[in-house]
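Just one protein chain is left out here, and the rest sit where they should.
Just so it is clear, A and B label the chains in written order, and each chain counts residues from 1 on its own.
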Amino acid sequence: MTRVVANPRHGDLRNLLSVADLGPDVASGINRVLTLTDSFVEVSERAIPKVPALKGRTVVSLFFEDSTRTRLSFETAAKRLSADTMNFSVGTSSVKKGESLRDTIETIEAMGVDAIVVRHASAGVPLQIAQWANSAVINAGDGWHEHPTQALLDCYTIRQNLGDLAGRQIAIVGDIRHSRVARSNVAAFSALGAEVTLVAPPTLLPPSLEGWPVKVSHDLDSVLANTDVCYLLRMQRERMTEALIPSLREYTATYGLTERRADLLPGHALVMHPGPMNRGVEIAANVADRPNAVVIDQVRNGVAVRMAVLFLLLGSGIEWGGEIDA
Amino acid sequence: MPDPDREPNNRSRKVDVDNSTSTSSGWILRGGRVVDRSGDRVADVAIAADGTVAAVGLDLDAAGLGLADAPVLDVTGCIVAPGLVDIHTHLREPGREEAETIESGSRAAALGGFTAIVAMPNTEPTIDSAAVVRQVQSAGMAAGLCDVRVSGAITVGREGKALSPMAEMADLGVRMFTDDGCGVQDDRLMRRALEYSSGLSVPVTLAQHCEVEALSEGGHMHEGEWSSRLGIPGIPAEAEELMVFRDIALARLTGARVHFQHLSTAGAVELVRQAKARGLPVTSEATPHHFTLTHAEVASYDPVFKVNPPLRTADDVAAVKAGLADGTIDAIATDHAPHTAEVKEAPFDHAPCGMLGLETALALGVTELVEPGILTMTQLLAAMSWQPAEIAGIADIHGLPIETGSPAHLVVFDPTEEWTVDPSELASLSANTPYAGRTLRGKVRHTMLCGVPTVLDGKAQR
Partner (left out) sequence: MAERERRLTPPYGGVFVARTRVMTAEDMQRATKRMAHEIIERNHGLDEVVLVGLQTGGIRLAAQLAEALRLIEGYEVPVGCLDVAFYRDDIGLRPVLPEAVTDIPGDLDSRVVVLVDDVLFTGRTIRAALDALTDYGRAKAVQLAVMVDRGHRELPIRPDFVGKNLPTRRDEAVDVTPDGVDLGEMIK
């Protein structure tokens, strides 16, 4: 009797810079991360939520832009995998004194790190860093470009609550133009077969949607009745001064998820938000507290998803793209 | 070499390069294809010891010309043309000598086949006074690799607030004024600049970098499909087109000459085409990168592709090519803009704009325009030699037909030789070429400045 046993070493997932890095078949890449996340959700629910998988590995968070939530989520994930964590806080460091990006990376690498988690206000910085770094680079948000782990945790949260994303109607509402979350989520949701509608005033949409697998609406009310997931983006005050919207009040009146609008959603529909929420602007305070608002689930799943990503990049030894199952 | 103290309007002198230190006994170029504004033929070119062309013709008798001792260069298969003229070069000196100096930029120019370049005034300090003009002119003369001409700023400090002393600079030979790096935003100030410039004792050209800052501010690449996808703030094509439109109107209002720098959008090319059809005194240039590269290159987030005006769409590239083909665009200008690796290895939105151009321009013209049949070789050379010489006001010396008595500013290049761009091999002090690893056709063999080789067999001579 002979049996062919597959070789799992095929592709390469060295960095996670964008949702497209999970390809060439993005959907199966996402599904692989989500399946692995199940195991880490189980780990997170234990009395001692910690496994030794990344013992001896070092993960550094390099945040050029403040984001305590994302940084804590990554650091918690790393610690639950028994990795050592370092925090290179840029706000007060040499970078402010004119040190070049490349020098910063070389300095950090000289300390011996295995993964660099990068947040930067400029699009593309994680990609640039990946060209210079030997360690794995994980994009924790770059400018308006991408935030791939947010997309993964959002996919996981939807799957957890509604099952398969295929055929689901997802409305992403708000400041799409300036949103890395929107760019990653459009890529991930549509790869998994969901139908995405962007709902925003034209000033808050990207100048061109060529190649985006989305529909566009400027009328939130008409979209809601046929929506499985209403994904709200944070509305920032400075958009007013840039003449993109007349006022936050008018924004709330036209694009905010008010109680009246939330009642238009089907009973099963989820309300999601990447946080931090502006209660009373893009989401009414008590809509955020309804049981179908799964914002806290998103945060909780964020840790497990990031454990899965760190484990895939540092611990599994699995190379990407190949089939694991014999 | 240019004489910084020469009198204005000294047009009688054909040659302004000091040849006295040269031990040259003349040169004979055998068997080349001579292309200039008067034609395209196979001929030998004899260069006299005084730096002028002694004779052009088949099977020249060197001894009969008194050039029996002149070394002979076999240039069979090569094109012999008037030296190239770049009307848009950033030499960085004074102020940013770590990126480029007048000497290193002149060397890059010579290697690219150029015998004259026009230095842009956005140095530190700005070239907006006679003193800085003199400084750049004398450094160019000392380098001796190229005829370094100087353009002056339209406004003091390129701040767009007050007119710079154009007459004082024109007296030193400045024929082109520009605030390049930005456009003159104030409509009234631009009108006054045009009116004032038309009354100077010599004809000068105001060259505009067309960009309405109210629309472009905060942008770092072309606004469109790729900027949307990459999450990089964009610069709409209309930011360029609005200023082209305004300046065409001002050219009509004032009757003054306007030159449009680095046209990059289909709309801008069309506006210039219409203005020319109406007989307005406008000229324009385009850069090699705007007829070669598109905004899709930015997907790498490599700041080497960051340039202003930004790389545009494939349709815009096609429009620039069409503009070159139908003569709407008069000149190919490099917008050679060196930046050190330190400043270019920054986040895309922090990195400065600009890319190298001098050493790749001719090859890109051959590869992207002549080989696909968009331009004839004569059209390419017109756009790189005699037409830009006219715009820069130096056509009395540069871009002249290769005939007895004309100054021997020549480029000799092999239009079929392939070479691969290696940033580390470029003569520029910087390495920010977007063409690294690209294989191009067309290689400069020799460059002659006033009969003296600045480049011989592809090697700079000093």
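By definition in this document, a contact is a pair of C-beta atoms (placed from the backbone, for glycine too) under 8 Å apart; a residue touches a chain by one contact, two chains touch by 3 or more.
Here the structure is a predicted model, which is why all the values come from computation and not from measurement.
S.K.: Quick one: jot down which shown chains the absent chain touches.
M.R.: Touch partners of the hidden chain, whole complex considered, are A.
S.K.: Touching the left-out chain: which of A:22, A:36, A:214 or A:257?
M.R.: Looking across A:22, A:36, A:214 or A:257, the contact with the absent chain belongs to A:36.
S.K.: Any idea which of A:63, A:189, A:212 or A:311 touches the chain not displayed?
M.R.: A:311
S.K.: Applying the definition given at the start, please give the residues of chain A touching the unseen chain.
M.R.: Within chain A, the residues that touch the unshown chain are 1-9, 36, 38-39, 41-43, 46, 48, 50-54, 81, 311, 314-319, 324, 326.
Quick note on the criterion: only the chains that are shown with their structure count from here on.
S.K.: Write out the stretch or stretches of chain A touching chain B in their complex.
M.R.: 100-102, 120, 122-125, 127-128, 142-146, 180, 183, 206-212
S.K.: Hey, which residues of chain B end up touching chain A in the complex?
M.R.: Going through chain B, the ones touching chain A are 223-225, 227-234, 236, 300-302, 342, 345-350.
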